[in-house]
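Yeah, one chain of the complex is gone here, protein chain that is, but the others are all in their spots.
Labels run A and B following the written order; every chain starts at residue 1.
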Amino acid sequence: MRYRKERLDRGIKARCEDIFALSSWREILYLLLPRAVPVLGLLVFPLLKGVVGLYWEKVLVITCAIGLLALSWDLMASVGLVSLGQALFFGAGAYIAGALNQAFGLSPLITIPMGTLGGALFCTLLLFPVLRLRGVYFAIVTLILPLLFGRVIETTKVLGGTEGMSGLSPLPGIWFELYVPVVALLIALFGFRRLINEDYGLVLQGIRDNDRAVMSGAINIYKFKAQAVFMAGVVGAFSGAFMTHYYQFVGIPAFALDYSILPLTCAVLGGVGSFAGPTLGAFILVPLSEVLRAFGTLRVVFYSAILIICVVGLPEGVFHYIQRKYHQFERLVEVE
Amino acid sequence: MRETILRVEGLSKRFGGVVAVEDVSFELKRGELLGVIGPNGSGKTTLVNLITGFVKPDSGRVIYQGRNITGKMPYRIAELGIARTFQMVRPFYQLPAYKNLIIPLYSPRVRRLRGGKYGERDDVAVDLLEEVGFERDSFVPYKVAASLPHGYLKRLELARCLALRPELLVLDELFSGMSMSEVASTLPIIERLNEEGLTIIMVEHRLRELFRVADRVIVLNFGRKIADGPPQEVMESEEVRAAYLGSEAES
Partner (left out) sequence: MIASIIVYGLVNSAILALIAIGFSLTFGISGVANFAYGGFYLFSGYLTWMLLKYLGLPFGLAIPIAVLATGLLGFLTYWVILLRVRGIVLSEVIATFALGVGMLEFFRWKGFVTYEFTLPYFAKGTVMIAGVPLDYQRLIIIGIGLALVLFLCLFTHHTRIGLSFRGIAQNERTAISLGIESDWTAALSLALGSALAAVAAIAILPLGIISINVGYDVLLIAVAVGIIGGLESVAGILVGSLILGYAQVITGMYLAPEWTMVVYLAAIVVVLAIKPSGLFGKFKELEERV
């Protein structure tokens, strides 16, 4: 009696596009559940704040902030730009929002959008010249720019210097605080996924895979790269601008390496290019890092180890692994 | 007299210490089919790259339809109507064949040319594939590029160019790696395109097929142009024969 392992695909009918997906309740549920459950869960979670306690609600907000950064990283990675400095977007959005609030007393409802757009524009303009160069240059530049900005602010003491700007206006109400990041995360997640699946996304991925072929197809790849950076910038800067008002403070830590490494780790762990992967990665790593807070800086060593292991050993990421397991199952079959 | 569509003047390029192309000049009239031949390493691909913007020349000019396009970005040159194939075919392997064509169909040039009745890119892509020899009304255009044999991938390259509705088509060794039957079925397509008015430059090693369709042929050796004329005349030249005897020529 000998057995071999057989791997089968599940629900193929349902996974085709078009009408087959609606052919039965089972198919519909098969497709719907993995999407609906987390979304509903996220939307419901803030309502449980009485039960779960404010601490975990805080973790939720931070998770969403990091998740947004991870999504913005993933968009840039989808066009072939490896960023080692999401903190640049985060810090730019954070400081613009904070400065506007402190200098002009504008309400968060104005400073957050302005920080978002301003931060995105600023970063896109800054990074624009580097888009023409080899991929590694982009990584190099994004690595040092946030660090440099941090140092500059520290030494020139502008924008609050080392102490930062504190006492900024709070967000209007606890429901705003909890739901805006969650909704923003969901919009970014599903928005980017839709974008990638459209023809536009095909162009972006083409640029990543074979840019000279795309160029010979009469497409200005730099324009598309810039657009991708801008969109990623919007999401990243929003995260920064929002968190400024959440903490009611903005300082040099907004440009810290943490805001670059953590989203990167979430994305690599979760699965680069899938957008759902980085989100999943954020929901794994951020709560985990809160729990591991006691270990101090060893956490970063931990992230680094994960990064190296994932990059070398598990490049597809957790999300793709789970997806594969959901769509396929293995069973032992008798060999004749 | 047909107008000159392309004029190449004194193009030169060296890589480090190696001379790839040296002082090459020629003219191309609209509707001509020009062959470019020469032994390996004679600079044919570099010449193509120089014309299509993938490499900047050290000196010389490329004038297309009266415009100086020397050293412009490849996508600008493609936008103006010059499409090229790549010798080393690298499609997007994990995509279906027809999806490979979506990207050129997404370009501003195509949007401009196909105008209001733009239609679904997917349908246009499938039509294009059938035009270059993918079986009509079959599932072949929908197959993933990685599963297609080499000959089909080459035709996919051709389709990628045609998607742009080019006015000048530059084929860099389109037939290399194709079987005899594949060449036999693709050559009439090239002929037809040329008859319909498409100007074509063909870099080739397979001289027999090339000579059947070419109006004119130029020969490169060590980066220099050593002959320029109708196919028969060129093959009778002493210098050309010497150049080929010095290295293997596939025919």
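General observations
The rule we apply is simple: a residue touches a chain if its C-beta (ideal position, glycine included) is under 8 Å from a C-beta of that chain, and two chains touch if they have at least 3 such contacts.
These figures come from a predicted structure and were not determined experimentally.
Note that of A:Leu117, A:Ile207, A:Val268 or A:Val286, the residue touching the chain absent from this view is A:Val268.
When the missing chain is restored to the complex, the residue among A:Leu257, A:Ile284 or A:Ile322 that touches it is A:Leu257.
Check A:Gly50, A:Gly105 or A:Gly296 against the missing chain and you find that the one touching it is A:Gly296. Residues of chain A in contact with the chain left out of this view: 77, 80, 82, 84, 126, 129-130, 132-137, 139-141, 143-145, 147-149, 151-152, 154-156, 211-212, 257, 261, 264, 268, 272, 296-298, 300-301, 303-305, 307-308, 311-312, 315.
Convention: only the chains that are shown with their structure count from here on.
The distance from the centre of chain A to the centre of chain B, with each centre set as the mean of the Cα atoms, comes to 42 Å. Of all residues in chain A, those touching chain B in their complex are 199-200, 202-203, 205-206, 209-210, 212-221.
Across the complex, chain A is touched by residues 52, 54, 73-76, 78-79, 83-84, 86, 90-92, 95, 99, 102-110, 121, 160, 163-164 of chain B.
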